[in-house]
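Reading through the structure tokens given below for one structure.
The complex appears here without one of its protein chains, the remainder shown in place.
And then subunit A:
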Amino acid sequence: MAYLQRLGVPLRRVAMQSRVFAASYHEKVIDHYENPRNVGSMNKEDSDVGTGLVGAPACGDVMKLQIRVDGDGKIVDAKFKTFGCGSAIASSSLATEWVKGKTLDDAGEIKNTTIAKELSLPPVKLHCSMLAEDAIKAALKDYKGKQDKMESTC
């Protein structure tokens, strides 16, 4: 529940929303929504952190996904925070679980269709999984950009 509060969900609405969710969302979405994994943030100035901040203009969602990469190019940690609907929260929560332990290239291979399939997202919510894929890509790009900059200044 504390997570939900941090995610910007007023507690009074949670009980009401859970009922709606139960009827229309897959249980995996509800699980990620109620117990989101890896909520939080990292210092975006750290050189080993990549930050992806993306938005969906049609619904006004905004999603931040961050990765921490070790010296071998492996993602050792991931955090997210999303202001948006249950599917967007679940998609980004799942994305952080999946990128952890992957190499940068493997993380870049994660497709929105795989996320959507895992969460059994209905067609109208597919764009939430696209947003999560774009967030991963933006985080990877940000990290690579930082590394290129460091190399060029060395």
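What we mean here is this: contacts are C-beta pairs under 8 Å (C-beta built on N, C-alpha and C of every residue); 3 or more make two chains touch, one makes a residue touch a chain; residues count from 1.
Just so it is clear, contacts and distances are computed from a predicted model.
*Asks:* The complex has one chain missing from view, so what does its UniProt entry call it, picking from "Trafficking protein particle complex subunit 2-like protein", "Iron-sulfur cluster co-chaperone protein HscB", "SFRICE_006086" or "Elongation factor 1-gamma"?
*Replies:* Record says "Iron-sulfur cluster co-chaperone protein HscB".
*Asks:* Just to verify: which one of A:C59, A:V76 or A:M150 makes contact with the chain not shown?
*Replies:* The one listed residue touching the chain not shown is A:C59.
*Asks:* Please give every residue of subunit A in contact with the chain that is not shown.
*Replies:* 5-6, 8, 10, 12-13, 53-60, 62, 64, 83, 127, 130-131, 134, 138
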